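With one protein chain removed, the remaining protein chains of the complex are shown where they sit.
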Amino acid sequence: MLRKIFILTLFAALLVGCAPASISTPTTVPVSTVASTIEVPTVAPTPITLTDGLGRQVKLDAPAQRVVSLAPSNTEILFAIGAGGQVVGRDEFSDFPEQAKGLASVGGSMGQYSTESIVALKPDLVLAAEINTPELVKQLEDLGLKVYYLKNPKTIEEMYGNLEIVGQLTGHDVTDLVSSLKARVAAVDEKIATVTEKPAVFYEIDATDASKPYTYGPNTFGDLLITRAGGTNIGGSLKDPYPQISLEQIVTSNPSIIILGDSLYGATPDAVKARAGWASIEAVKNGNIFPFDDNLVSRPGPRLVDGLEQLAKLFHPELFK
Amino acid sequence: MKFRSYLFSLLALVLALTLSLAIGSVFLSPLELWAALTGHGTQTSAAILWSIRLPRTALIALTGMALSGSGAAYQGLFRNPLADPFLIGVASGAGLGAVIAMSVKWPYTFWGLMAIPMSAFVAALLTVLIVYSLARVGKTVPTTNLILAGVAFSSFATSLTSFLMLRSTGEVRRALGWLLGGASQSGWTAILAIAPYLFIGLGILIFSGHAMNLLQFGDDQAQQLGLNVTRAKTILLIASSLATAAAVAFSGIIGFVGLIVPHIMRLWWGADYRRLIPLSIISGATALLISDIIARVVLAPQEIPVGIVTALAGAPFFLWVLRRAKNQGYW
Partner (left out) sequence: MLKIESLSVNYGSRRVLHDASLDVQSGEVLALIGPNGAGKSTLIRAVSGVIPMQSGHVRTNGDDFNALSPMQRARYIATVPQAVSLPPAYTVWETVLLGRTPYLNFLGQPSQKDEDLARRALDRVSALTLAERRVGELSGGEGQRVLLARALCQSTPILLLDEPTAHLDLQYQVSLLELVRELAHHDGLAVLIALHDLNLAAKYADRIALLVGGEIKASGKPEQVLRPDLIEAAYCLPVRVIKHPFSDIPLVLPESRK
């Protein structure tokens, strides 16, 4: 009996002992300049009313100065439009740009965020994305926080729309940014319009099971960008957005280019060449296997344009000397 | 002292409750807690306490109670030490219901947000109904049949769930998060929603100790001693299923608590179900509260789903308990 009490007390003491030590206190990092984005003067404060992606009315008295981003795409958008200095916290996976890493993390893996950390940061706006659940939005709303749920764009043009929205929320004029993005996209479109042959492309998302790797199916940005960049996505004829494609189908479609979206997880062209049954594929024979940063295609932010440009360069190098 | 077991368990519960309210991104000492509770604390501590920690602590405690209480009931009902509240497929059924609901884009309204928990709840109860009907033979419900039907239905529901998750990869993260367990919706809404079912279910179980003792001697002896066996089993099944369904609706699938806590109670305090059930209920809350504290603390600010903590922490603890009980034949 005594032993049980002792064990319980010991356990409690241990818990209390490690609790404060292992919880980081949030810090804010001042962000002065962000190299690759355009500096825009902030506009005068006016009340902002918008309807978000869940149909909710979000009202701000003035542009948000303390934003917590719950998705990497949102973080990228915020920094790209020049609002990086207004971000006080971000989800665990926000790793671009470099300055974002220095901000306080509020969790996010396996869908679990630390609501306490979010509240402790005293944000005046929480920017959620489609990877966040409506339940989380409600939870934060119930805690008295202002949440804006930014729906995923389906096209690049819709992405510009999201830039505008975040610009309004944070008091930044995104006209110049959007114009420059449009110009870059137009440049690619112009060159691709002259293309007569669109190479078959296999985009690999995950090949843990090399006999049935995951690829982009229809209605994904991967598929969209591959097509716009002048390629033919062999996954586009499948039904699901993130289907597994059998090795047989890959061999039959015989892509001349393989894009390794899983290079961030260690996939290399040499490893692909060594795979059993892959030798007959055109792309393997001519060595056109390219590592690629999947974030440029999966995060619905301004870097989609970077993704488009890089893919176009890979598919039609002769047009982009 | 006759009530020593209750005293100890309640003390442990109070300790766990206090710790759960105290620990988080900001540590609130008991004094600060008391101040915040009585309205004298700082604004931040009051906000954190009332809006975040109290509802979360309450939900976790209630869930732990439900899982352990019905776990003890299932072990008695099936006379099987491996029984837990999910034995006859309630977990897989609830999971299927939740994942089906997740494939629909519900409007962001009160009822829209209740769609998934309600779906899980209804699916859990439907599962019990289906399994019960499958297992029935004439007027009796043999326990072997229940287990077999439950396992069969479980496999079916789990594979269907996996298939649905694969087809709609956008929702996989959300589904996984739900399935791994955790208080996904804090706030008093969840508590108000499940409280009636919990209290009815657990209330029935608390008073069923005597019937459960009788059932341990087998259906024949129980009947010969005067118990209406089929009626008792049906009531017990309904009560535990209500409690389990309510627990699962908002907290997802949290394993091990319903299996281990009754065993530990049995080891410490004996096999009499009149005591075992209330003690399991109290200690279930304690166990889950502690698991939740660990889930919050270990990788802060990252929170692990509680279901993972219970599995990781529970298994070795259980093995330790088993070693001690090996020579006692306590089952």
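Note that the chains are named A and B in the order they appear, and that numbering of residues resets to 1 at the start of each chain.
Assume a residue touches a chain if its C-beta (ideal position, glycine included) is under 8 Å from a C-beta of that chain, and two chains touch if they have at least 3 such contacts.
Please read these numbers as outputs of a predicted model, since none were measured by experiment.
Asker: Just to confirm, in the complete assembly, which displayed chains does the hidden chain contact?
Answerer: Result: the unshown chain touches B.
Asker: Looking at the full complex, which residue from B:A16, B:A94, B:A124 or B:V229 touches the chain that isn't shown here?
Answerer: Only one listed residue reaches the unshown chain, and that is B:V229.
Asker: Which listed residue, B:A73, B:L214 or B:L237, touches the chain dropped from view?
Answerer: Result: among the candidates, B:L214 touches the missing chain.
Asker: Among B:L10, B:A271, B:L299 or B:A315, which one is in touch with the chain left out?
Answerer: B:A271
Asker: In the full complex, which bits of chain B touch the chain not displayed? Write them out.
Answerer: Residues 79, 139, 207, 209-211, 213-214, 216-221, 223-229, 266, 270-272, 274, 329-331 of chain B touch the chain that is not shown.
Here is the rule we go by: only the chains that are shown with their structure count from here on.
Asker: Approximately how many whole Å separate the CA-defined centres of chain A and chain B?
Answerer: 36
Asker: With touch defined as at the start, can you tell me which chain B residues reach chain A in the complex?
Answerer: Result: residues 4, 8, 12, 15, 19, 22-27, 44, 47-48, 51-52, 106-108, 112-113, 116, 167, 169-170, 173-174, 176-177, 180, 182, 184-187, 268, 290, 293-294, 296-298, 300-305 of chain B touch chain A.
Asker: Could you pull out which chain A residues touch chain B in their complex?
Answerer: Touching chain B from chain A are residues 1, 4-5, 8, 11-12, 15-16, 18-20, 22-26, 54-56, 92, 104-117, 119-120, 130-131, 133-135, 137-139, 142-144, 240-242.
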